[in-house]
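With one protein chain withheld, the remaining protein chains of the complex are depicted in position.
Lettered A, B and C in written order, each chain numbered from 1.
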Amino acid sequence: MTTNNKVNSIVQSCRVILKMATPGSLPKSDILYYQMLSKYYTKLLKAKENGNFVAAHTVFFPAEILYAMDIVPMHTEMTTWLVALFLGEQAELLSAGAELGLAAEICSPHRGLAGAFLRGYLPRPDVMLWSNLICDNTAKSGELVMKLNNCPGYFVDHPFQHSKAEVSYLVNELKGMIRFLEEHSGHKMNWDKLAETVARSNQQLALTREINELRKLVPSPFPTQGFLKLLSADYLFPGQPEAIEYLTQLRDELKNNASENKTAGKTEKYRLMTLFLPPIYLMSYLDKLYQEYGAVSVVEPMFNSRAEAEFDPSQPLKSVAEKSYLIPESRVMYGPLTDEVVKYVVDSATDYKVNGALFWAFLGCRHACATIKIFKDALNAADIPMLAVDCDIVDPTINPREEIGEKLGQYFELLEGL
Amino acid sequence: MTVSTETSMINLPALEYFRSVNSTFPKNQEILDFKEKGKKVFGWLCTYVPEEVIIAAGALPVRITGYGRETDLADGNAYLYINNCSFSRSCLQRGLRGDYSFLDGVVGGSTCDGARRLFDAWRRYINTPFYQVLTVPRKTTDEAQALYLDQVISFKQNLEEFLGLQITETALLQAIEVCNETRDLLKKLYELRKRPEPPINGAQTLEVLTASFRMPKVNFNQKLKILLNELEHSKVVYNGRARLMVVGSVLDNPEFIKLIEETGGLVVTDELCTSTRYWSDPVIIQEGESAISAIARRYLTNFPCARMYPSEERFDRILALCRDFRVDGVLSQIIRYCVPYAHDFPLLNDKLKTAGIPVLDLDVEYGTSGSGQIRTRVQAFLEMMEAKK
Amino acid sequence: MIVAGIDIGSRSAKAAIMKDGEIVGSVIRDTGAESIKTAYQAIETALHNANLELDDLNYTIATGYGRVLVPFANDNVSEISCHARGVNWYFPSVRTILDMGGQDCKAINCDDKGAVTNFIMNDKCAGGTGRFLEMIADVLNTPLTEIGDLALASKSARPFNIVCAVFAKSDALHYLRQGVQKSDIMAGLNEAIGTRCLSLLKRVTIEKDFAITGGIAKNKGMVAKLTEKVGMTPMLSPDPQLIGAIGAALFAMDRCQGNKVISSPKVNYGYSDGTGVYYITMDSAKCNGCNACVETCPNGLFSLSYEDGKKSAVIKKEMLKKISQVCPGISVCRNQRENTCESVCKSNAISHSW
Partner (left out) sequence: MITAIGVDIGSLTTKSVVLNETKIISTAVIRSSDETELCARTTIEQALQQIGLSFNPDIKVIATGLGSKSVTFSQSKSLTACLARGVNSIYPTARMAIDMGAESSTIIKLNERGRLTDWLSQDKCAAGTGVFLEQMAKLMNLTSAEMDALSFKAKFPPEITNTCAVFAESEVISHVHRVPATLREDIAAGIYRSVLGRIISMCKRIGIQREVVATGGVAMNKGIIAILNQELGFDILVPDNPQIVAALGAAIIAREATTGAKM
């Protein structure tokens, strides 16, 4: 396996963005955001020379534990695609995945993830950690990555339902992972540190809730694609000071905007619900498009936690386990699609006063697409039109952007007519 | 292959019977007769659902399958999405079109994304009186077994409540006995296939397996005994250019195997949800153990599906099958969008090739009877193996 | 020694006659509706070119989509093996082959003997196959033989996202409407097909030398595109469409060492249509010439033939092209009368595929 680590490209890109930022051109929160990114990846790049222990992990993984053990995390999906985006090498990574014999039906981010390790774009981790949140692809990714890096790994089995027995099973799984990490890294678990993290997680949730409240305002002071930054903050620094600092700053800015009645875009004609993820390579294009039509995404029930939960720092591990159940994805996408879940989505639509909903039908994601009919029926019953847009969240060759733009244009025309 | 399926049919009435059971599924005579007696029928989907519990409740477990052939999945596509595997779409469409209206309940496991969503849609759009999906851990640790036992017990309790009866220990023990006999008889059937010239071919075997999910076990066992006896005395034997093994998830269309065998290969064993993974391991009650816990353990630790971790166990059992049945080549038939199996393919492919066993990768839709293309691929695969010799 | 290879493809049938290792006659024609008729016409023309007759053939091997039911063939071999073998005859150094036929596309690896070591084939979608190009040629109303050169003239290729044969057609139309040059459209399509082929090739191992077979190899534009994509100049045989038939003929040659013919005792008789292939297999090795089938078949399908002193049952020549009308298939037949050709054959020499 070749070693041509390309994580550096992320750090450099952040540096460029921050350099070009003239006073006032970027909100302070964005500056914090890019500093957060480059901090995370600088740490990863320096890990070897600093003699740190690196653990690669899949999406929606309790990285809190890694921080508490002073282990350097590497979020594999996010890192892979940040690299691919900054270098424009989506095609390269996907074809690398194909060379491994991964069928085209396998979700592209995970095909690319394996490809990234095959090509050596990501540094070799000391261990691979993964779980079955959020899908079969995540559940199956780990073993291939282990083989490619020939490193040990640990699989966290996340149960399907939310019963008492299942939570304690998950806690047990996490205990097993901690033993595994202690054995391979030589680091001891620092329970006090984990307790602090959990305490901060409460703070983080509270901030997220506040931000969500602000997004309920008409017009919404929060930019359309902003939720991806919220998401990454939790991906990279869950329950860490960095996330808190960023979210606090963001909240203050939004409060400020709200008081000055500043809107996210020029105008706010349509308030949208975003279901699943828009193609990440189209973000700037979509931003323009939304601006043009005066559309703003105000709620993302599948990706934006607004749970009213309080964690108990005296039971840190149980709290971490419970948190994984609070992730909307794990409720809306992984767990059983109960009436409560459907209601939760429909209620979000009314709470956030949305005019319409966009479901990004990422063809690589079987279990997301399979909910389209159910959510469409439920939302339509509440008189909210929903458009499903076929797309691939990372592979630009599947649906040309003109085609997507055309569809959105038509949809806004539809909303106009109502 | 020297003899076609039909010829031997003539001397194997029991096989003919199984074929008739399959030909009218889902509403076959066996099921109707059972319902006649005013008893309940429960549909199960995926090998992790414990049939014993249903049988012990005096009900008939019937495996939910799709059309068993490739057909237009208009409703399946509408209620799920084209990127759900054609098996889940096929099953759902049958449900939506009322083919399973005779079911009093459906039971599934949280085994894969496709199955999970199939159940979500089933619960919402098809009303079957009883509905439960069991959490199936992906590991087989003691904790995992404890969790699964917890699930099976809740299933038992829900059934008791729904049917207004008690599922006694004795009933469970009897159920275990019947199911173990089925497993034992199917094992005997497979033993015959280890012979250099087996008296039964792959297509015929699949008829037997498919019937086994679609009739009361007692009747099935009795018929299968007759068949085994018939095969002992049958003069017809099969031999092929190569001894093949089919691996993958669900396969219940004998036409597919028939097409493979027409090219001259002989399918001598398989690793499928609908075959070895279904019957392999018996329920074994350990010292002072309750029946239900023995059942739960067997279903969780049985021949693993690609969803389970670690995958090595599945690979090792495949290699063992290759050895025991002296397999020359493996056909990996993966239904499109079956992610667990697709993900395992690169690793399995490596393992088999290092073991010197060539692998043919066939991407198929559920229920396919095989196209000219598949015929060509299989024939080329056989020629490739012969050229290597 | 005279042998023949016949390749019944989905769109065209090819035949090659070899005498002592040299090609003495060949033909390429469209596949008609009835592959049996086509087979006879093809072989007869090829033989005629070499002024030979059917009886002069020591051995014949059929390949291609219609291979299982060429009545006069002694055996059949898959087109994948035949292409590898045929290419190897021209270019022993070739290890990677791309074959594009009427409805499918294959990537093949082979060794120095021309034995297949790995292969992959496209799936249910006809996108980027021969048929696809036909349709495009039709839209651009340019003869199939010229669309290749067309692309070479392109300055700025237009992107095509779909390879659906019919829809690339409408995309092409759309471009024409915008007044885009045909050459640029064609170049765009080649790009799309090229990418598809490359991903197919990547699923086997790409090692030199590289060869392209099938009609596509005559398409200069595609060849140029593939050369660029694969990064190797492909070896092209004089008649790339004939490769499969030549490979089959070479297999036929192996089968008769000297002039002694080791023929597969099994012969298939039948017909094929879109719903599948239907045939009766007669195993002369097992047949003891008891005549029971001849007496039993109500439609008089069979007769006895005497070959090198051995009696064995065959299907009457005049019946060969009528099987679909005469024989209802064994399962139907079995329900109609208690004795069938299969049941009366004590030596299991007869079997039906339907």
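To be clear about the criterion, a residue touches a chain if its C-beta (ideal position, glycine included) is under 8 Å from a C-beta of that chain, and two chains touch if they have at least 3 such contacts.
All of these numbers come straight from a predicted model, not from anything done at the bench.
Among the chains on display, the ones the left-out chain touches in the entire complex are A, B, C.
From the options C:132, C:251 or C:302, the residue with contact to the unseen chain in the full assembly is C:132. Contact with the omitted chain, checked across B:28, B:77 or B:141, is made by B:77.
Summary of contacts with the chain left out: across C:93, C:325 or C:347, the touching residue is C:325. Residues 10, 33-34, 103, 124-126, 129, 131-132, 162, 164-167, 170, 173-174, 176-179, 271-275, 322, 324-325 of chain C touch the missing chain (whole complex, contact as defined above). The set of chain A residues touching the chain not shown comprises 372-373, 376-377, 380, 385-387, 409-410, 413-414, 417-418. Interface with the hidden chain, as seen from chain B, comprises residues 70-75, 77-79.
The rule we apply is simple: only the chains that are shown with their structure count from here on.
Arrangement of the chains shown, judged by which pairs touch: all-to-all, with no pair of chains left without contact.
Ranked by separation of Cα centres from chain A, the top chain is C. The innermost chain, defined by the distance from its C-alpha mean to the mean of all protein C-alpha atoms, is B. Set side by side, B-C and A-C show the greater C-beta contact count at B-C.
Contact with two or more other chains is made by residues 361, 363 of chain B. Annotation for chain C: no residues touch two or more other chains. Taken together, the chain C residues at the contact with chain A in this complex read 159, 161, 199, 202-203.
Contact residues on chain B toward chain C in their complex (touch as defined above): 2-4, 6-7, 10, 236, 262, 361, 363, 365, 371-373, 375-377, 379-380, 383-384, 387-388. Only residues 95, 98-99, 101, 397-400, 403 of chain A touch chain C when the two sit together in their complex.
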